[in-house]
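With one protein chain held back, the other chains of the complex are shown just where they sit.
The block that comes next holds subunit A.
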Amino acid sequence: MTTVHFTDAAGATTTINANAGDSVMETAVRNGVTAIVAECGGSLSCATCHVFVAEADLPSLEPMGEMEDEMLYGTAEDRADNSRLSCQIRLAEGQELHVTTPETQV
């Protein structure tokens, strides 16, 4: 099963069974995880889908591109070393991912 655990800034965790091939952002938004805003719907234009990925899960992700890297400097909550834009993370079959959402996206 493909699963994403979303932990919000207050520490509450929502676990969602995802479809392989979907992005982490899509998984969140369609299921009503409101801490991901995703104004641009995954077009890599808004930086409102910011997440912090659990250190242990980082090696399982494809490295980010230059555009994502630059966009991360414009997030509402400052980026950290484990910051990613969740619309750029595609889930593989069976992948389990833990992410923390920032306090604010806008």
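The criterion applied here is as follows: a residue touches a chain if its C-beta (ideal position, glycine included) is under 8 Å from a C-beta of that chain, and two chains touch if they have at least 3 such contacts; residues count from 1.
In this text, contacts and distances are computed from a predicted model.
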item: Identity of the absent chain, which is to be given by its UniProt protein name, from "Cytochrome c", "Glutamate mutase subunit E", "Assimilatory nitrite reductase subunit" or "Putative ABC transport system permease protein"; value: "Assimilatory nitrite reductase subunit"
item: Identified contact with the non-displayed chain, of A:51, A:71 or A:97; value: A:71
item: Where the unshown chain meets subunit A, residue by residue; value: 19, 22, 26, 29-32, 34, 39-47, 67, 70-71, 73-74
